[in-house]
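Only one protein chain is missing from this complex, and each of the others stays in its spot.
Letters A, B and C name the chains as they come in the text, with residue numbers starting at 1 for each one.
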Amino acid sequence: MKVLYFAWLRERLGVAEEEITPPEGVATVRDLIAHMAARSPAHAEAFAAGKGVRCAVNLDFATPDDPVRPGDEVAFFPPVTGG
Amino acid sequence: MKVLYFAWLRERLGVAEEEITPPEGVATVRDLIAHMAARSPAHAEAFAAGKGVRCAVNLDFATPDDPVRPGDEVAFFPPVTGG
Amino acid sequence: MPRILVQEAPFDVAAEMARLTASRHDIGALASFTGICRADDGLAAMVLEHYPAMTERALTRIAEQAMERWPLTGCTIIHRVGRLTPGEPIVLVLAASAHRAAALEACAFLMDWLKTRAPFWKREEPREGAPRWVEARAEDDAAAARWQTG
Partner (left out) sequence: MPRILVQEAPFDVAAEMARLTASRHDIGALASFTGICRADDGLAAMVLEHYPAMTERALTRIAEQAMERWPLTGCTIIHRVGRLTPGEPIVLVLAASAHRAAALEACAFLMDWLKTRAPFWKREEPREGAPRWVEARAEDDAAAARWQTG
């Protein structure tokens, strides 16, 4: 599974992209966020509740209940601020 | 008092402008319309109720209750259709 | 001060936009509306008559109302008169502000009030048959009414 980071998530984690293989129990965006938060203290801080991290799965915005599968491209980022 | 006509009023009356001296009792736009309607059959038809003629007095839109005075410039026209 | 023009000539939208925003760094939003002559029902041309002595005054009042109601950094109204053929622009309205809601709402307001409160009359010249005066539309009155206060 390819995981991308944008804006301050990318800066805080120091990487733009990671290749990960989540354990079997990770079925939704919510599960994946819990898994990501356990990877390192920096991840824990970036994915902490209240930071408002948003997600896209395969180039569509996703909610915590949306499924994730091996092979997906998952992106995490702050609320968007374009326009 | 200078009276101007625009759009179909000007066409139906065959004049763009008339100089008139209304009798003393003509104090409001409503009075003036009644006076104008009595000038000719063409005026009567143009100013008939239901035609929706609108008015401006001294370059401001006016309602039937607004006053008219000697020396005013009064314009009559259909509802506006610009834009 | 709003910029108000009543003219037969076409207008240059890009130049008008540049004029409103040039050398300012406090404008975040520029909204525009261009009204264009359509070729409905075999229309050959549209002739716009107006009340020359009153037109600029009426448009200035409308623009001043917009500047009172929204925090605009500037606004522009240009309305053409005379004979226009399908595809030709008739009217341009611009509103600039720090934020987008003000610019977009002011632009809609300017058009709604212009449609109902500026002394213009349109005569349609069909490709066949006699010219006819355009009738005012109830939708325009309804659109203008939504901005009534009090």
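Keep in mind that, in the parts below, a contact is a pair of C-beta atoms (placed from the backbone, for glycine too) under 8 Å apart; a residue touches a chain by one contact, two chains touch by 3 or more.
These numbers come from a predicted model, not from an experiment.
Shown chains touched by the hidden one, complex as a whole: A, C.
Within the complete assembly, C:A103 is the residue of C:V6, C:L59 or C:A103 that touches the hidden chain. Taking the whole complex into account, chain A touches the unshown chain at residues 4, 6-8, 52, 56, 59-61, 73, 75, 77-83.
Counting the whole complex, the residues of chain C in touch with the unshown chain are 12-14, 17, 21, 23-39, 86-87, 98, 100-101, 103-104, 107-108, 111, 139, 143.
Note that in this section only the chains that are shown with their structure count from here on.
Chain A and chain B have centres, each the mean of its CA atoms, that are 72 Å apart. Centre-to-centre spacing of chain A and chain C amounts to 48 Å, using the average Cα coordinate of each chain. Measuring from the averaged C-alpha position of chain B to that of chain C gives a distance of 26 Å.
Counting only residues that touch two or more partner chains, chain B has none. None of the residues of chain C touches two or more other chains.
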